[in-house]
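Only one protein chain is missing; all other protein chains are in place.
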Amino acid sequence: MDISLKVFRYNPEAGRTKPAYDTYLLNGVDPTDRILDLLEEVKDYHDGTLSFRRSCAHGVCGSDAMRINGVNRLACKALVQDLNSNSITVEPILGLKVIKDLIVDMKPFFDSYKSVMPFMINDDIPEDGKERLQSIADRERFDDTTKCILCAACTTSCPTFWSDDKYVGPAAIVNAHRFIFDTRDQAAEERLNILNDESGVFRCRTAFNCTEACPREIHVTQAVAEVKQAIVSGVIK
Amino acid sequence: MTTTVRKIKKQSNFEITSWKWMRYSAVALLPLVWIHVLIKDVIVGVHNIDTFYVRDIWAIWGWKVYDILLLAFTFAHGVNGLRNVSMDFFHSEKARKIVDWGLIVLWVLVSGIGALAIIAGARPEMLV
Partner (left out) sequence: MSNHHQHEVVIVGAGGAGLMAALYASRGADTAVISKLYPTRSHTGAAQGGIGAALGNLEKDTVEWHTYDTVKGSDYLGDQDSIEFMAKEAIPVVYELEHMGLPFSRTEDGRIAQRPFGGHMNKETNKPVTRAAYAADRTGHMILQTLYQQCVKNEVNFYDEFQVLDLIVEDGKTAGVVAVDLSTGELHTYHAKSVIFATGGHGRVWEVTSNAYAYTGDGVAIAARKGIPMEDMEFFQFHPTGIKKLGILITEGVRGEGGVLINGEGERLMDKYAPNAKDLASRDVVSRAMYIEAREGRGVNKEKHMYLDVTPEVVNKYAKSDGRTNPDGTPYVTTAEEILTKLPDIIDFCRTYLGIDPVKQPMPVQPTAHYAMGGIPTNVYGEVVIDEKNTIMPGFYAAGEVACVSVHGANRLGTNSLLDIVVFGKQAGKKAAEYSKNNKYPSFPDDAKENTQKQVDHILNSDGSESAADIGKEMKSVMMDHVGVFRTEEGMAKAVEKIRELKERYQKVGVTDKGKVFNTELLNVWELGCLLDSAEITAVSALARKESRGAHAREDYPKRDDKTWLKHTLAWMNDDGIKLGYKDVQLGKYEPKERVY
């Protein structure tokens, strides 16, 4: 099939100081091709200057989150046939500064992630040196939020984040949730203390954009709500 | 299969209180608003409401309190919502503080004037 691929372009260094779109006509596209395959095709044979991030190409590394026909997705997990359209528009994710074409500045995103202490705090090790025990149910409790690949699709789809980059954003909350609800962790109180102020969970207005955007199908809004609940009730269950 | 329940120290700050306030005030508003709507729109009917009706209702202290509460709660709920929206536009701590105080003053002012009006009551004979 033939596809008209419209791509956001911006490269001040090469004089493209105003955001604009280039359109490429691609012939012989397979309906099962990934959007990433189309971008590679453009880079290989149409315009080598087109820049974007990618690595694993099957939805586990989180490099290629972008806006595809207006929705945040991973370019390697969106197939042409899923979009039901012959014209496809690809743009960078919103709310982070665009550096070049589809590449945005990820630093603020990772800074937010780091701010919630995304690491296990527990120095008690069983005397025999073996593993700490955890029941299947307790392990299952936080399974959903362990899936996060830090692609930023959720945070950059959040209206609160668009208007206020001080908001830690859903991805950071998801990663805090992963530890707060892990029975082995001992710093839930500190993490909740970080998230209970005006840059934290209370800025969430349950727009559900994040849940819709997550390529790993994490129930992001639910995770945020569970964190709110833990803060208000003082109970983690 | 049950999960382990853990308790932590309950936390408290302005954001938590304000978040709770939104929920609790919403719950309080439910009966207040619904009773109000039921009486004014269904039982009495809007077309039958005139200054004489208002005078009679506000002659009763119970209704005075009810209406003052309704006003204070709805307006506080709304103002807190406004405060949340304002954070999208005011990012510095100082600006937010000014907005917060401004909104509180607005709330006190509007609720105060409203309460004063309700307590004073309606006097339709003055209009005649």
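All chains are identified by letter, namely A and B, in their written order; residue positions are counted from 1 within each chain.
In this text, contacts are C-beta pairs under 8 Å (C-beta built on N, C-alpha and C of every residue); 3 or more make two chains touch, one makes a residue touch a chain.
Predicted, not measured: the structure shown is a model, and the values here were computed from it.
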Among shown chains, those touching the left-out chain: A
Answer key for A:Ala20, A:Cys56 or A:Val235 versus the chain not shown reads A:Cys56
Quick one: say which of A:Lys6, A:Lys166 or A:Arg184 touches the chain that got left out. A:Arg184
Listed in rising order, the chain A residues that touch the chain left out are 11, 13-14, 32, 43-45, 47-49, 51-52, 54-63, 77, 79, 99-100, 103, 106, 110, 114, 117-122, 125, 129-136, 139, 142-143, 146-150, 178-179, 182, 184-185, 217
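Just so we're on the same page, only the chains that are shown with their structure count from here on.
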CA centroid of chain A to CA centroid of chain B, Å: 38
In their shared complex, at which residues does chain A touch chain B? 135-138, 140-141, 160, 163-164, 166, 183, 188-189, 192-193, 196-198, 200, 202-203, 205, 228, 230-237
Over in the complex, which chain B residues touch chain A? Could you list them? 1-11, 13, 15-16, 18-20, 84, 87-89, 91, 96
